[in-house]
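Of the protein chains in this complex, all but one are displayed in their positions.
The first chain written gets the first letter, and so on, giving A and B; residue counts start at 1 in each chain.
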Amino acid sequence: MKLSELALGVLTAVGGFVDVSELVFMSQAGSRFGYALIWVVVLSTVGIMVFGEMSGRVAAIAKQPVFNLMRNRLGLRLGLITLIASFVSNLITCAAEIGGVALVLQLLTGAPMRLMAVAATAAFIATVWFLPFKWIERTYGLLGLFMLVFGVALVAIHPPWGQIAGGLVPQVPRGLSTRDLVAFAYFAVALLSAVMFPYETYFYSSGGIEDEWGPKDLGINRLTTIVGFGLGSLLAIALLASAAQLFGPAGISPEMIGTVAMQAGVPFGKVGVLLALLGMLFAIGGAAIETCLANAYSLGQFFGWRWGRHRPPREAPRFTLSWILVFAGSLVIVLTGVEPVELAEYAVVASILVLPLTYLPLLLLAGDRTYMRVHANGLLSKTLGWGFYVLIVLAAIAALPLFLLTSGGQL
Amino acid sequence: MFGRLTLFALLLAGGCSSAKDEELAAAKGARSVLAEWSTVERLDRAGRLPRAYANEMREKAREAVLTDRKSIKDPDAGRTVDAVVSVAAPSARSLAAAGTHLQRAVDRLEAL
Partner (left out) sequence: MKASGSLKLVAGVRDLQIVDCEDCNCGIVDDIELAGKPGAPLEVAALIVGPGGYSARLPGWAMRLVGWVAGRDAVKVPWDKVESVTSVVRLAVTAKETGLARAEARARRLLPGGG
């Protein structure tokens, strides 16, 4: 593996880490609870590293895509329930991303949001139709690196580094009212969900199969998930910390996605805002494509169709039709006028509910020596995998009540 | 802690305060949007925001505050919001002051 290939893979993972839900929840969590939720971001990042690495390894060794093995392991009934639940969750997420992109385009150009949503969807369809898989991933991932401006902006505003480091320690802030305590729990669950979105695993492992990974690619898989996701998570923490520093004291709990760009605007003015908006555009745009393709992958794998972007679109017609329809369906949701922030809130709740069903067959297969041979889960992967699985199940149980009790974090 | 959480959950699940909750959520939302809007005006005045961005953010803030206003029943909070949105181009200072004023209404509603 060439060093440049490796670096490119890692950078792509960094640029593609943040999506619209993370932008919203990191900023809101930071402005509301200061640095106290940083440990949840770190914990969730370790979770996505563990399951991302596992899904990549399964793709490389067992050559089994997630939904194929899910049906095989869970059977038709439970498999179908998982498919429908994850389809709905991904569709809402995709709509939130398209809405986010439309909003950013509106802020950049001043054109009406609905028009921008239509234009963005058309651009996404053209991108997926014409560009090879690797190009799609890299174009959006690398251009998403404009998001690094948020990291630089954090350094420029001289935050209290000691307090940020203090946020790494698991904690519940003292003196919170009962209402705030419930909100704290809601944000903890939402951050876990936003970092561990199920589409990321579907997309990542399907990408591994598209790129025909084999045992020789296990190194890059490990590096991409650990270093790439790790650095991406630093960006997410920068968003949270900047919000804690700039927004919290001003009484802002970002209700508008565009407000997030001011984190770069405060230290760097117009250039900062423009770079932030460009970063958001490509990071959210990349996530829109990933969520949409994740749905098409799920359908294709569950029903055993020809699937994949390594084939010309007409050679995998049901797969192609699926992603076009998912884009169209997401656009319809956006055109109804639901705010992208609201969609992002629904998306994180729907996603956490799906996670336990998604990760169970993955855990089972990754530990199965018949398929995985010497590459089956070792003690560390097994312990971490099951540990996070318990955490995800608990979060899934708590998610809906917390969402209702806090009116989606507004109370 | 769990006792308090359970009590809170039961109260909310019983629908004892759903109208109040809606008003509180709206008041909190409006309070934040006023602060966001104020920051936009402050940075724009200093020439630190792209024109299209500032204009769109202003418009979105006004829309968001007007939407929240529909659920705000507290007369004092309502007057504060009405006063701000009745001005074509409110200043950063007046927006910040309105936000601070609205915070009092939020505190009142939270105490109920």
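Miscellaneous remarks
One rule holds for everything that comes next: contacts are C-beta pairs under 8 Å (C-beta built on N, C-alpha and C of every residue); 3 or more make two chains touch, one makes a residue touch a chain.
Since this is a predicted model, take the numbers as computed values, not measurements.
Seen in the complete assembly, the chain not on display touches A. Only one of A:G75, A:P112 or A:G378 touches the absent chain when the whole complex is considered: A:G75.
Counting the whole complex, the residues of chain A in touch with the unshown chain are 62, 64, 68, 71-72, 75-77, 79-80, 300, 302-307, 313-314, 317-318, 320-321, 324, 371.
Just so we're on the same page, only the chains that are shown with their structure count from here on.
Annotation: 29 Å between the Cα-based centres of chain A and chain B.
Within the complex, the chain B residues that touch chain A are 1, 4-5, 7-9, 12-13, 21-22, 24-25, 28-29, 31-33, 35-36, 38-40, 43, 46-53, 55-57, 60-61, 64, 99-100, 103, 110.
Put simply, chain A touches chain B in their complex at residues 106-110, 177-179, 181-182, 250-256, 258-259, 261-262, 265-266, 269-270, 273-274, 277, 401, 404-405, 407, 410-411.
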